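Only a single protein chain was left out; the remaining protein chains are all shown in position.
Showing subunit A:
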Amino acid sequence: MQLESLYQEIILDHYKNPHGRGLRDPFDAESFQVNPTCGDEVTLRVKLDGERVADVSYDGQGCSISQASTSVLTDLVVGRPVGEAFKKLDAFVELMQGRGKVEPDEDVLEDGIAFAGVAKYPARVKCALLGWMAFKDAVVRAEGEGRA
């Protein structure tokens, strides 16, 4: 049974009790991302406070992997400088695209290391990245608007 390596307890916990869920005001930018193969979707808002991620809020529907991964994302990035949040994003993307050969750094990814098993299931990598791509897009938009 390889399933337990995919569905770590941490993932199932986040799925059943998601952190930071629900769309909140105020926000600087919003991103809507969809996985067209399965219809999973997430709407995610970012509020920046200077160079710091002040809040991330989201709503959506999707499988346990996509929902839990977005929940973990909020834990990892809220309150951090944007640069550090993006380092975590890069580390998470690298882990997901590593086909199970990348050793995750718990200091960087914390609960995110539970997704290491997802990387062995290529069809699920998109699920795990859905919320993270929304976060990246929303921050880019927020910063763009800040400069405008």
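What we mean here is this: contacts are C-beta pairs under 8 Å (C-beta built on N, C-alpha and C of every residue); 3 or more make two chains touch, one makes a residue touch a chain; residues count from 1.
Rule of thumb we're sticking to: contacts and distances are computed from a predicted model.
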Candidate names "NAD(P) transhydrogenase subunit beta", "Glycine--tRNA ligase alpha subunit", "1,2-phenylacetyl-CoA epoxidase subunit B" or "Cysteine desulfurase"; UniProt protein name, chain not shown: "Cysteine desulfurase"
Candidate in contact with the missing chain, chosen from A:65, A:95, A:119 or A:139: A:65
Residues belonging to subunit A that touch the chain removed from view: 1-3, 6-7, 12, 37-41, 61-65, 121, 124, 127
